[in-house]
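The structure that follows is given in the form of C-alpha cells.
For this view, one protein chain was removed and the others were kept in their places.
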Amino acid sequence: MAAKLKTAVLGATGYSGLELARILSRHPRTASPLLLRRTAETDPESAEPRKKSATASAASPPISGNGHAHVEPFSWSTLKQHGVELLFLATPHAVSRELVPDAISRGLCVVDLSGAWRLKQEEHRAIYRFKDADVKTAAELTERAVYGLPELNAGQIKSSTLVANPGCYATSVILALAPLLFAGLVDLNRGIISDSKSGVSGAGKEPTARTHFVSVADNFSAYSVFGHRHTGEILEQLALDSSQFIFTPHLLPIPRGILSTIYVYLKRKMTAAKIQSCLQDFYAGKKWVRVFPASTLPEIQFSVHTNYCDIGFSLADDGRRLILVSCLDNLLKGAAGQAVQNMNLMYGWDEAEGLQ
Amino acid sequence: MAAKLKTAVLGATGYSGLELARILSRHPRTASPLLLRRTAETDPESAEPRKKSATASAASPPISGNGHAHVEPFSWSTLKQHGVELLFLATPHAVSRELVPDAISRGLCVVDLSGAWRLKQEEHRAIYRFKDADVKTAAELTERAVYGLPELNAGQIKSSTLVANPGCYATSVILALAPLLFAGLVDLNRGIISDSKSGVSGAGKEPTARTHFVSVADNFSAYSVFGHRHTGEILEQLALDSSQFIFTPHLLPIPRGILSTIYVYLKRKMTAAKIQSCLQDFYAGKKWVRVFPASTLPEIQFSVHTNYCDIGFSLADDGRRLILVSCLDNLLKGAAGQAVQNMNLMYGWDEAEGLQ
Amino acid sequence: MAAKLKTAVLGATGYSGLELARILSRHPRTASPLLLRRTAETDPESAEPRKKSATASAASPPISGNGHAHVEPFSWSTLKQHGVELLFLATPHAVSRELVPDAISRGLCVVDLSGAWRLKQEEHRAIYRFKDADVKTAAELTERAVYGLPELNAGQIKSSTLVANPGCYATSVILALAPLLFAGLVDLNRGIISDSKSGVSGAGKEPTARTHFVSVADNFSAYSVFGHRHTGEILEQLALDSSQFIFTPHLLPIPRGILSTIYVYLKRKMTAAKIQSCLQDFYAGKKWVRVFPASTLPEIQFSVHTNYCDIGFSLADDGRRLILVSCLDNLLKGAAGQAVQNMNLMYGWDEAEGLQ
Partner (left out) sequence: MAAKLKTAVLGATGYSGLELARILSRHPRTASPLLLRRTAETDPESAEPRKKSATASAASPPISGNGHAHVEPFSWSTLKQHGVELLFLATPHAVSRELVPDAISRGLCVVDLSGAWRLKQEEHRAIYRFKDADVKTAAELTERAVYGLPELNAGQIKSSTLVANPGCYATSVILALAPLLFAGLVDLNRGIISDSKSGVSGAGKEPTARTHFVSVADNFSAYSVFGHRHTGEILEQLALDSSQFIFTPHLLPIPRGILSTIYVYLKRKMTAAKIQSCLQDFYAGKKWVRVFPASTLPEIQFSVHTNYCDIGFSLADDGRRLILVSCLDNLLKGAAGQAVQNMNLMYGWDEAEGLQ
C-alpha cells in the first residue's frame, strides 16, 4: 500500500478549515493533517495579528484523547519538517495571494479556498485589490491556476499543482447553469438571474454586528447587490457578459446551506423531459451532482452535511420560462468537500474518496 | 364622542384572526370585538368539523382577567344579538365565498381576508375552484368587491361594503412595482420576476408535515413554483399579462415576515435619484409605506410587528437593471393590519388609527 | 394637563436603550426622550472609545421622517440644555457607578439599568470590582438606592431619586419565589435551585464569538455556573444565604425571553389550591404579574413583547416538592419595561402607563 499523502491546512480554526481537518483526518489516503494558524507574518492585512485560539475548537469539545487536534503557528520550516506535500489554504484572499508564490516555488501543491487565484480576467479581479509583491510571478501563477470545479474542469485539475477552489455561491450557480448554457439553449438577450440565499457560516467566523445572533435570527436580507465577488467567477466559467447576468445574495437565518433560484428564458419552446435529459446527460457519472426529476425541487436540508450539489427545475407551461433550483452545503461542496474532491483528482484517486 | 363600532372576527383562533382580535381590542374606535370560530355549518370543506380550541389561545396565556377572550361558535343570530356592523372573515376562501352573500344581504359590512373576492377575471379565479350556490349573486358581489390595498384603491374602499383584503405576498409585490409600472418605466418585454420569501405563519396554523419544526428549521425551499394563488391578484392589480411576470414563493425558517426581491428592466437608462423620486412621490402622504434611500435595502426585522411595507432598491451601473426589495409583516400589513387599515378608510377614520 | 416629563436615555443604541427609547417616545406622560450615546469621557473602561452608530438603528430602518431618532453624544451640558429631569442609564455598571454621583448632585433623578447600585452587601458587590472615585459618596448612594422591583418595593420607589433597576434573571427568580418564601413555606435546609434560560439579547449587542449566530443556533449551553452576578441580588432581596440557593443560567437560541425553572421543597405538605392562593394573594392588584392556574405552566412566547412576568407551578403528589416556572421578556419586564414601571411609580402615575 502506498504511503499516505502528507497535507497541511492553514486557517484550521475557521469554518472551512475545521471541515477540512475533519475530512482529512478520516480520509483513507491522507495522513493526519498538519493544522496551522496564521501568524503576524502570514497576515498582510493586519498590522497586529488577532489572537487566534490555539486549538481547532469551534465544534470540538476541549478534551484530549478524542481527536482534539493541536493547531500550530504557520511557518515554512514547520511545513518542511513535517514533509508536507499538499497545502490547503483556508485563508483570506490577501493571505493566499501572498503565500502561494512561495509555496509553489518550494515545490508544494496547493488547493486555495480563497478568491485569490480564481479569476483570469483583470476586470473581474479588480474587486479584490491584490497587491502583488512580484507582479510577474503573480501573473504567471494566475494563468497556471486551474478553477477547481471538478464537474467542469476535471482534466485540468488532474495535472495541476495550483487549484483555485470555487466560491460556494459560484458552485451552486455554475453547476445549475452549465448544462443548458453549454448546450446553447438559453436566450442570453433576456438575461439570467440568480437569486441566491446562504446560511451564516458563509460569512465567516469573525464576530460582527452582521453575524450577531440577534441580527440574523428571525431576519432575512439581501446584501452586496450588484457587487458580490463571486459574480466574476460565474461570468468567467460560463462565458457570460456582465450585462447578461444578475446575482443577488441573501443571508438566511440558518448555520449552513445555499439555495440558488435561477431564472432563465429558453431560446425555443422545450419540454420538461428535454431539460431533464440535458441535465442528466451532462452529469452522467458525476458522483457529486444529483439531478432531480422535473418539478421536484431540492431543499437545503437534502444536501447539508453532504458533498452533493442538488439540481432541480420547473418549466412554465409556455415551455420557455425555466426556473432552476440548486442546493449545496457551503462548507462542503461549497468549500472543504470540493477541496478534497480536487485533491482526489490531483492524486489520481476516486473522486468520492473520503467524502461519503 | 361617537358610539364605538361593533365588529366580529370569524376565525379568531387562526394567526390572522388572533392579530385582528388583538388590534381591535385596543382600537379607540371599536368596541371589544366578538370573537367567533367556525362550526360544521360554516365549513363547507369539512364534513366533520375539526375541534377548535374555544379560546383565542395561541400566544395568549390561559388565564382569566387579562384580556383572555372567549371565542364563540359562529351563527347569524349571535352576530345580530351583538349588533355587529362589520364582519372580518379570517376564514378559508371556500368559507368566505359561502358566507359573504348572506352577510351582505343581512346588511353587514365585510372585510374578507381570504382570496374569495379578490379576483375579477375568471382565468385567475379558476385556481380556487369556487362552488357558488347562487351563481348570479356571486357574480354581482365579485364585481362589487373592492381590492383592499389602501395605497392604490383608497377611494373605492371608502365607499365599499365588501372589501377583499389582499394576499400577503401580493401586497409586498404590488406596492413595490406599482409606482414604476404606473409611470410606464418598466420594459415589460423583458419580463418581471418576483423572488419572494415568507415566514411560516403565512402557511397557517394547521399542523402539517410541511410546518413541522424539524422540516422548517435549518431549511429553505421554493414551493408552488409557476402556480401560486397570489399570482392572479398581482397580475390584475398591475394590469400585467401572465407571460410578463414570474412569481416564486419560498419558505423561510422564521415565524413571520416577507421579503420580495423583484427584478425589473427599465425602458431607458435612469438615475437612482429618479427611481427614488418616483417611489417617494407615489407614496407621499402614505403612512404605511416607507421608501428607503437608494442602495439601502429593507430587512425583514425592520417591519415585523409593524404595519409598514418597506421598499428599497438598487440600480445597476447601466441604469437599466433594477432590483426592488420590499418587506412587510405577513400577519399585519399582509393581513390583519391591512384589514384594520381598510376598516379605518371604510368608516372615515385616520388610516393609522389603532395601528401604531 | 401637566407638562410632560423630560427624560434622557444614555446608551440608546443598545438593546435595552432602544426599547426604552421606543416606550418613552409613545408614553403619554413623557416628552420625546433625549437619546444619548457614550463618549470617551463617559466610558471609564475603554481608553479609546469604540465608534458607536449615531442613530438608534438596531431594528429601526435608516430613513427619516418615521420616528428615526438622532442619538447625541453625552454631556452634562446637553442634559441641562434639554431640561432633563429623569435620566435612564442603559450603560455598563462601571459607567453607571461613575456617572450617578454627578447626576444626583446635579439634581437629576436616575433609573439605572446596570448592576451598579443594586447591592447593599459588600460580599455581593465584590464581583463587580467597583473603583469609586469618591468612596464616601458612593457608600451613601449605595445606601440610598432603591432596588426597583415594583411588586416588592413600590413604597420606597415612589419616594426615591435613585432606582436600581433589577437584573432580568433576578426579576424572574425573585418574583416567583417571594410569595412562598415570605410566607415561610419553604424548607430552606433542602436548598432552592433556579435553572434559568435566557435569549441572546440578554448577552448584549457586542459581537463576540459567543453571540455569533453559528455558535448559538442549534445549540444550548450553561454558563457562569456558581458565579453569575445576578445571584447577589436574588439573595439580598429574598434574604437567603448563599448556601441555600443555586442559580444556573443557560443560553437559549432565541433573540429574547427568559424562563426560570425553580425547585423548592415545602416545609409541610400542601395542596395546589393553597400554593395558588399564596401566589394570587401576593400579586392581587399587581398589573404586571400573571399567576397561572395549577399545573398550567407559562411559556416564553406568552410574555415576550409584553411587560408581564408570568408565574406558574406544578406540585408533586407528595405535596412537598414544588416546581415554579416564571417567564418574562428580558428587555421589557427584565429591563426597559420595568424601568418605565419604576418611573411611573416615582412620578405618581399608574404603574401601567405607557406599557400596554
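Order of writing sets the labels: A, B and C. Residues in every chain begin at 1.
Quick note on the criterion: a contact is a pair of C-beta atoms (placed from the backbone, for glycine too) under 8 Å apart; a residue touches a chain by one contact, two chains touch by 3 or more.
Values in this document were obtained by computation on a predicted structure and should not be read as measured data.
A.B. asks: So one chain is hidden, and I want to know which residue out of C:6, C:82 or C:321 touches that hidden chain in the complete assembly.
C.D. replies: Residue touching the absent chain, from the options given: C:321.
A.B. asks: For the chain that's not shown, point to the residue among B:78, B:161 or B:211 touching it.
C.D. replies: Checking each option in B:78, B:161 or B:211, the one touching the absent chain turns out to be B:211.
A.B. asks: For the chain left off this view, which of A:301, A:330 or A:344 is in contact with it?
C.D. replies: The single option touching the absent chain is A:301.
A.B. asks: Could you tell me which of C:34, C:254, C:311 or C:332 touches the chain that is not displayed?
C.D. replies: Looking across C:34, C:254, C:311 or C:332, the contact with the absent chain belongs to C:254.
A.B. asks: List the subunit B residues touching the unshown chain?
C.D. replies: Residue positions of subunit B that touch the missing chain: 15, 200-201, 205, 207-209, 211-218, 253-255.
A.B. asks: On subunit A, where is the contact patch with the chain that was removed from view?
C.D. replies: Residues 26, 59-63, 66, 217-218, 290-293, 296, 298, 301-303, 305, 308, 310, 356 of subunit A touch the chain that is not shown.
A.B. asks: For subunit C, which residues lie in contact with the unshown chain of the complex?
C.D. replies: Here the touching residues of subunit C are 190-191, 193, 195, 197, 215, 217-223, 225-226, 243, 246, 248, 250, 252-257, 259, 261, 263, 265, 295, 297-301, 304, 314-318, 321, 323, 325.
Simple rule for what comes next: only the chains that are shown with their structure count from here on.
A.B. asks: Among all chains, which one's averaged Cα position is nearest the averaged Cα position of every protein chain shown?
C.D. replies: Nearest to the common C-alpha centre lies chain B.
A.B. asks: In angstrom, rounded to a whole number, how far apart do the mean CA points of subunit A and subunit C lie?
C.D. replies: 46
A.B. asks: Give the residues of subunit A touching no fewer than two other chains, as numbers and ranges.
C.D. replies: Residue numbers touching two or more other chains: 215, 217-218, 253-256.
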